[in-house]
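Can you keep this structure in mind? I'll have questions shortly.
The other protein chains are all here in position, but one chain of the complex has been omitted.
So that you can tell them apart, the chains are marked A and B in the order they are listed, and the count of residues begins at 1 in each.
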Amino acid sequence: MAEPMLVVNNLKKYFKTPGGMLHAVDDISFTLEQGKTLGLVGESGCGKSTTGRVLLRLLDSTGGTMRFEGQDITNIQGAALRKLRRKMQIIFQDPFSSIDPRKTVSQTIREPITTNNIITGKAEVENRVLELMEMVGLTSRLTNTYPHELDGGRRQRIGIARAMAMEPRFIVCDEPVSALDVSIQAQILNLLKDLQRSNGLTYIFITHDLAVVHNFSDEIAVMYLGQIVEKSPTEELFKNPMHPYTKALLSAIPIPEYGHKKERIILKGEITSPISPKNECRFQSRCEHAFDKCRSECPPLVEITPGHLVACYLVK
Amino acid sequence: MSEKVLSIENLVVHYELEAETVHAVNGISLSIGKEETLGLVGETGAGKTTAALSIMRLIQSPPGAIKSGAVVLNGRDVTGLPIRRMEAIRGKEVAMIFQDPMTSLDPVFTVGDQIAESIALHEKLSKADAMKRAEEILELVGIPRSRALEYPHQFSGGMKQRVVIAIALSCNPSLLIADEPTTALDVTIQAQVLELMKELKNKYQTAMLMITHDLGVVSEICDNVAVMYAGRIVEVGSAKDIFLHTAHPYTEGLFNSLPNINARVESLKPIPGLMPNPAELPPGCAFAPRCSYAGERCHTSKPVPRELESGHIVECLAYDDPSFQIVRRWGNG
Partner (left out) sequence: MNGNTCNLQSPASKKAQSHWAGVWRQFRKNKGAMAGLIVVLLAILTALTIGFFVDYDEHVIRQNIPMRLQPPSLEHPLGTDELGRDLMVRILYGSRYSLAVGFGSVGIAALIGIALGAFAGFYGGYKEDVVMRLTDIFAAIPGLLLGAVIVASLGASLTNLILALGLASIPQFVRITRASVLTVRDQEYVEASWVIGLTGRKIIFSHILPNCLSPIIVTATLQVAQNIISASAMSFLGLGVPAPDPEWGALLSAGRSYMRTHGYLTLFPGLSIMLIVLALNLLGDGLRDALDPKLKR
């Protein structure tokens, strides 16, 4: 079998802080097949966005390797990196800060095309811009408007069009809908899904919202303090969550149904500091099942049932 | 009927800017009884926060102005009260929690001082007694007494929001307005805070106005629900009415656009289009341009409130046809 599109091995990203090394991403590994979506789920500070930025080489990794379409991309630079970025793109969370406020809609979408000489010829480029705008559901009337005149949903569409202009094969979606209202959220999610279908895109979908990834991903990796604590096909994860953190996360989501009663796991305390973590399970301080071993060793991610990996000593 | 803590009648709030008038709240009426929690649901720009700020008389004026209507708090209309009287009411009778716990606390005072200040302001207590009360309240929201001497930056987001809740409840207000209190928090922390709010609400028998865009939070904590769209309350009823007998097409659209955690669907069903600009509202029903049921009349005449069942009121012209029904796609309806 050919190698998967993306292979990540033991990826690490540490940041130097006055208090010590911040382990933002600490030894994570996963693979992603062409055309699939991996949901990267976790709460703020768990390292999910850092992972996305390291993958796109917006940040340099501290350790580990990344292979994309058979090519080692861990340390590539310069022209090779620019070439890689034709294939890898990102859609950002904040539709307000991810678009240059001084550029019109068409200027923003045109920039990747002209910078990379994807298409040449003035008229051809203009046509392509209009085509991209139509692709993401922006009327051509908006070509000369500025971002501040547009709402979050439409700005997010501009960001998507800018990414699509590169004709990428792989996109990191970094919380693309969490800043949007629900009715607009669904519009953008559907748009992303349609683009995936029509262009054969591969996604990493970063979010804190399990309900969103449930609909979107083929596989989900749950992150906690820089590590993947559970990874499984989507349906399996929702039916049979194994890690205590995943269980708590799932039970914490308020369900919009009347009289929905479920036993809720209320975690005590909050995420502990990712600065210079000890060699222990990072969840143990909040875990009611923690025992001695959890405090003396960090549990490895092991396959419990086919495709379902969990990092917890309780799960056998 | 039972005594009302808050009743709003036909409130209209505009922001009068130089270039345009923003019709933020366009005649809303609602009431909250003792110990009751009303969820005010809607999207960005629906006028939820403006409505809440009007109750507190905290609308920035100019450009904001309460054009008409009444806000009756514990039996008296506060819209015309002198600002001095209003200051005495704020915090004592009605308290408010804001969305962002990071900016609602003053970074240069200790957490204990900030709670004590609010107590000392409204209740005639000595400094030492107020501090003691403050520590008790901190404990109540699950923060150890000893941390009263710490500064806000030493607290995490969830703990800060607890402190904000502690300050809001310090004078035992009869009404608590919570404006998206958990939106900025992580889900597991949100669960903690919601649990705490439920507990305290029962303990203090406080009435609550819960402003949120999250129908999940509503189902969690609210007895009644009012759905707001473009400055109008388009549907109001008990939580059961809203969740099980959804009547307004907008409410239906909200439910349909939510990804369901329990069932995977091929594609979501969003509400097409955008909320109208509150400075240029359409002549008819504000939702008509996005509504799949809208007939010709919806674009020209404004719908009036119609009571479907006792307490379940909807503003939609489609119900002129007695056989009209909407279709919720999923849920236990």
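In this text, contacts are C-beta pairs under 8 Å (C-beta built on N, C-alpha and C of every residue); 3 or more make two chains touch, one makes a residue touch a chain.
Computed from a predicted structure; not experimentally measured.
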Candidates A:T50, A:T74, A:S98 or A:T246 - the one touching the absent chain: A:S98
Absent-chain contact - pick from A:L191, A:M242 or A:C312: A:L191
Of A:A24, A:M166 or A:L309, the residue in touch with the unshown chain: A:M166
Touch list for chain A against the chain that is not drawn: 53, 56, 58, 82, 85-86, 88-90, 92-94, 97-102, 104, 111-112, 115-116, 137-139, 141-142, 144-146, 148-151, 154, 159, 162-163, 165-166, 186-191, 194
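Heads up, the rule we're going with is that only the chains that are shown with their structure count from here on.
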Separation of mean Cα positions, chain B and chain A [Å, integer]: 32
Chain A partner contacts - residues on chain B that touch it in the complex: 43-44, 156, 158-159, 186-192, 194-195, 213-220, 239-240, 242-244, 253-262, 264-265, 267-272, 274, 331-332
Contacting residues of chain A [partner chain B, same complex]: 43-44, 151-154, 181-187, 189-190, 193-194, 208-212, 214-216, 234-235, 238, 248-260, 264, 266-267, 270-271
